[in-house]
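Here the structure is laid out as structure tokens; the discussion comes afterwards.
For this view, one protein chain was removed and the others were kept in their places.
Chain lettering (A and B) follows the sequence in which the chains are written, and residue indices restart at 1 in each chain.
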Amino acid sequence: MPHVLHKKDFWAGVLYIVFGAAAFWIGREYPMGTAGRMGAGYFPTILSVILMLIGLLSAARAFAQEGEAVGAIAWKPLAFVVGSTALFGLLLPSAGLVVALLVLILVSAAASQHFRFDPNAAAGLILLVAFCTLVFVKALGVPMPLVGSWFGE
Amino acid sequence: METLSNLWLGLETALTFWNLAYCMVGVLLGTAIGVLPGLGPTATIAMLLPVTFGLPPVSALIMLAGIYYGAQYGGSTTAILVNLPGESSSVVTALDGYQMARQGKAGRALATAAIGSFFAGTVATVLLAVFAPPLADLALQFGPAEYFSLMVLGLVASVVLAHGSLLHAFGMIILGLILGLIGTDVNSGTTRYTFGFPEIADGINFVVVAMGVFGLGEIIGNLANESTRTVMAKTVTGLMPTKDDMKQMAAPVLRGTVLGSMLGILPGGGAMLASFAAYTLEKKVSKHPERFGKGAIEGVAGPESANNAGAQTSFIPMLTLGIPSNPVMALMIGAMIMQGIQPGPSVMTEQPVLFWGLIVSMWIGNLFLLVLNLPLIGLWVRMISVPYHFLYPAILVFCAIGVFSLNNATFDVYLMAIFGFLGYIFRKLDCEPAPMLLGFILGPMMEEHLRRAMLISKGDATVFLSRPISATMLLLALILLATVLAPAVRQKREEAFQEEA
Partner (left out) sequence: MKALKLLSAAALGIAISAPALAAGYPEKPITVVVPFPAGGASDTTARVTTQKMQESLGQPIVVENKPGANGSLGAGQVAKAKPDGYTLIVGSIGVYAINPVLYKSLPYDPTKDFDLLTVAVRTPNVLVANPNFPANSVKELVEYLKKNPEKVTFASSGAGSSDHLTAALFWQKTGTTGVHVPYKGGAPAITDLIGGHADVSFQNLGAVSNHIKAGKLRLLAVTADKRNPAFPDAPTMKEAGVEGVEVYSWQAVAAPKGLPADVKGKLEQSLTAALNTPDVKGRFNDIGFEVVANTSGQFSEFLNQEISRWKTVVETGKITADQ
């Protein structure tokens, strides 16, 4: 068994193949049509095949060429940043903008090693929430509830 | 002579106190909003549209136009400072602008963008005043076949955006093309890859992808390396471009202006390509293409000029034909209709005050932008010297609210989170997101035009070669592809020879 020398190329290849295969698999239901009257499936099928080929090429190249290792995945920032964003979406209609913002800011900030909840941070937090309320809701009229359905009207 | 008297009429209109004020307010609002990531000009103008109903038509349009180019300018500021492109055009600015910022040259990058934009805006305004009607007729020559070939050229050009592996550049473009297919197929009405979510039946918004892959991806990447390197350069070297910088940026600004002005006229998505095309051109003509992607000033000057020139000339099809070339122009047309003005060829003859007043106001607005933003640069630069652990939650907040405001839907916020995850993975695997984003923009348009061209030609594929404009662009694409591939092929051959020897 030959060694994977270029880990990044290998995994990138796998990523392309996965996306290509998924697009191909889902797209097989769309009508192909003809070159003159292309159906909805024509373009996606061609593209997903090309993507899979590029993926194979990239993965194959990984056995021939040396390259860097992928390195450790930063799970904590990844989970905190992605998670806090999703939480914001979840909380916005139910808990309202103020709570959603507090959660988004505090959870995402906790991903940093320098995170400390001191008076400075608290002041920044209040300022940011106030700014968003004034600018987005009051001035621009973005339809976001300040207080969500959980707390009555 | 007629042009002069028309311009005089425009000056008279634009220089009244209230119109100047509305222009200033528009530019200010636009800049402020453009700086906030996610909240692009389309969302802003849509939100402020009702406010303008009470104004006289000229003032309303002057203000809306001001918001448009102000926001475009503000958007580049965010792209340079924190690597957050809020619009397709600023993706390119972020490439080298952000690298300059990291090297402590944020001020110089911002000033370059401001000066380049002003110059381009001035030239484009003159073009608009002198050549609007003939240019609009030229735009009509572009049918589906021409647009398809233009998109092919754009795709090939996007390979040049990447500074790493060529194979990955191709891979990411194709991935972008596939992501762009998500939504309703224009030709058959079939919804594709929507997994039954009606929220993405119209496709995923570009801003969602850009904010996720660039914005969130960048934040996660920075946090991962928090202990090993400082995120921002501590020392800021000079706020203004040096004499040397000026010399370096002169030619790119000029080329960008010409390229942007031409592409901006095309209503079918030409302006979107302006900054990409300018970047490609600069990298191709440069003696040191390896500097691109690592903080080359030409990589900021060219695209920013092209972008602003394109933004101005995209008014040409709107004002002379009533054809919107982008969502913002569609909103402007909506605003005109609400004001009781029917957009179309007659605007120029029936509403000369509006037409010329608007054109002159655009130049004045560009002047405002320059005067306003040069002193502001110091403030912006100080802003990014705020410790990163304070800065990034704020960036995240603006991304989330901005993305929400696109369709007033939390679904887009979730999508952004997913793209943030993907963005981090791409970064770990050295897959550059810029070519993917261009593929994402071009994919649906390319398919749409290809299929429409084939439909109109009744399945005859030679239309792409028999129509001169289309054939020229395909030829250009071929040449460009050859020059992109040649070095890589040569390198491979040399390696092979070395191995044999």
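A few notes on this one:
Assume a contact is a pair of C-beta atoms (placed from the backbone, for glycine too) under 8 Å apart; a residue touches a chain by one contact, two chains touch by 3 or more.
None of these values were measured; they are calculated from a predicted model.
Contact with the chain not shown here comes from a single listed residue; of B:3, B:408 or B:472, that residue is B:408. Only one of B:22, B:98, B:118 or B:142 touches the absent chain when the whole complex is considered: B:142.
For the chain missing from the display, the contacting residue among B:250, B:337 or B:353 is B:337, taking the whole complex into account.
In the complete complex, the hidden chain is touched by one of B:324, B:393 or B:420, namely B:324.
In the complete assembly, the contact with the undisplayed chain comes from B:455, out of B:126, B:240 or B:455. Residues 45-46, 49-50, 53, 140-144, 184-191, 198-199, 201-202, 267-268, 317, 321-324, 327, 330-331, 333-335, 337-338, 340, 342-346, 407-409, 448, 452, 455-456, 458 are the ones on subunit B that touch the missing chain. In the full complex, subunit A makes contact with the omitted chain through residues 29-31, 40, 141, 143.
In the analysis below, only the chains that are shown with their structure count from here on.
A separation of 22 Å divides the Cα centre of subunit A from that of subunit B. By the touch criterion stated above, subunit B contacts subunit A in their complex at residues 33, 39, 44, 47-48, 165, 167-168, 170-171, 174-175, 177-178, 181, 185, 187-188, 190, 192-193, 216, 219-221, 223-224, 226-227, 387-390, 392-394, 396-397, 399-401, 404-405, 408, 410-411, 413-414, 416-418, 420-421, 424-425, 428-431, 443, 447, 450-451, 454-455, 458-461. Chain contact summary for the complex, subunit A toward subunit B: residues 8-9, 11-12, 15-16, 19-20, 23, 26-27, 30-31, 34-40, 42-44, 47-48, 50-51, 54-55, 57-58, 61, 68, 70-71, 73-74, 76-78, 81-86, 88-90, 92-93, 101, 104-105, 108-109, 111-115, 121, 124, 128, 132, 136, 140-144.
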